[in-house]
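Missing here: one protein chain of the complex. Every other protein chain is in place.
Presenting chain A:
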Amino acid sequence: MDTEKIMLDVEKIRKDFPILSRIVHGKPMAYLDSAATSQKPLAMIEATDGYYREYNANVHRGIYVISEEATTAYEAAREKVRGFINASSVEEIIYTRNATESLNLIRFTWGRQYVGKGDVIIVSEMEHHSNMVPWQMLAKEVGAELLYIPINTETGRLDQGAYQKLLERKPKLVGIVHMSNAMGTLNPMKEMTRLAHEAGAVVVIDGCQSTPHMPVDVQDLDADFFAFSGHKMLGPTGIGILYGKKKILESMQPFMGGGDMIKEVTKEGATWNDLPYKFEAGTPNVAGAIGLGAAVDYLNKVGMANIWEHEQEMAKYVLGKLRAIEGVRIVGPKEPVDRGAAISFVLKGAHPHDMASIFDDAGIAIRAGHLCAQPALTAHGVDAVARASFYLYNTKEEADRFLETVLKVKEIFG
């Protein structure tokens, strides 16, 4: 396995990311926390910088050169995002702050409109809090019932039998994470969506961990809503996307009221702008959108299929060696099949926070804690895990340093 070829020219890619040359605690930094947020390529940094330096102006307003330039760049980024997830129209691409805001937008608009007392909402037990708490709040607000698809902790997968049983309750909404941030599980989204549609539900997919790492096609998935964040896919913080099917978006009331989302305002009231602007009140994150567009360009240049393949290699390599360490328990699928390269684990006798401190001392950034997925961890009988997550710029040498440090932790706490 050691000699297996990794397809990406990772050394070349690393040169595009200024931060990756940092030294921490006297060692080259190994950044293994891309599932929390990714690092940024120079092309993205320069795109946001260029907007502020050369054509900073508000969008959709000014009749002058730089405002036109800003609007063009802002809308061009939307088109790039559309192509990236293969949406059928830019009208279906709504800019938000992040995936959390995207999901809450659904809660406050579609949710309040279409979910009522006694209705059923289904989410999975492995959701990130951002695709769980909004539905808990909505259920409480309107008197709906929230049901959970359980995790099979042996396989690290959702219990599909239980899911089918739950669908008999004819839910209004089904919310499922495409790829779990806490367990790495890649859910059989197309099939689960098909089943939910058969039961008459609208399907909300959390694509935060899939979109940055693999080819995504929202039409092929048949997603009704699909949410993700820019900062996890080489883009800046503060920009996210909500994809929604045009027909559904058209039937929805606006989210926030204000500028840009209206067509006409009188003292008596207002009429709403066309899609997607109906859902984009106020001056948007122009620099963020332009940066996200540049990030999409970068990812396309490398190729999403290549990135996925690289991460599959990394997952296979790390899982194989990590599993072999006595006392390690992988939280999530143990085989490198239908899963990503965010690898969570616990080590007997060592608390994840202590592990993270020892990793930090070795110059390695990993995540420790509940990963904003407490119910998923509770299902596994743990309240914290350590997680190493790999991306296009991570090397096998970094994976080896990670594995050596696990052994060092074991030495200290064994």
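Here, contacts are C-beta pairs under 8 Å (C-beta built on N, C-alpha and C of every residue); 3 or more make two chains touch, one makes a residue touch a chain; residues count from 1.
Everything below uses one rule, namely that contacts and distances are computed from a predicted model.
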Complex member absent from the view - protein name from UniProt, among "Multisubunit sodium/proton antiporter MrpD subunit", "Sarcosine oxidase subunit alpha family protein", "SUF system NifU family Fe-S cluster assembly protein" or "Deoxyribose-phosphate aldolase": "SUF system NifU family Fe-S cluster assembly protein"
Per the touch definition above, residue among A:208, A:358, A:376 or A:403 touching the missing chain: A:358
Option touching the unshown chain, where A:147, A:296, A:315 or A:384 are the choices: A:384
Selected residue (touches chain absent from view) among A:19, A:265, A:337 or A:412: A:412
Touch criterion as defined above, residue of A:129, A:246, A:321 or A:370 at the omitted chain: A:370
Those residues of chain A which, in the complete complex, touch the missing chain: 349-354, 357-358, 360-361, 368-370, 383-384, 412-413
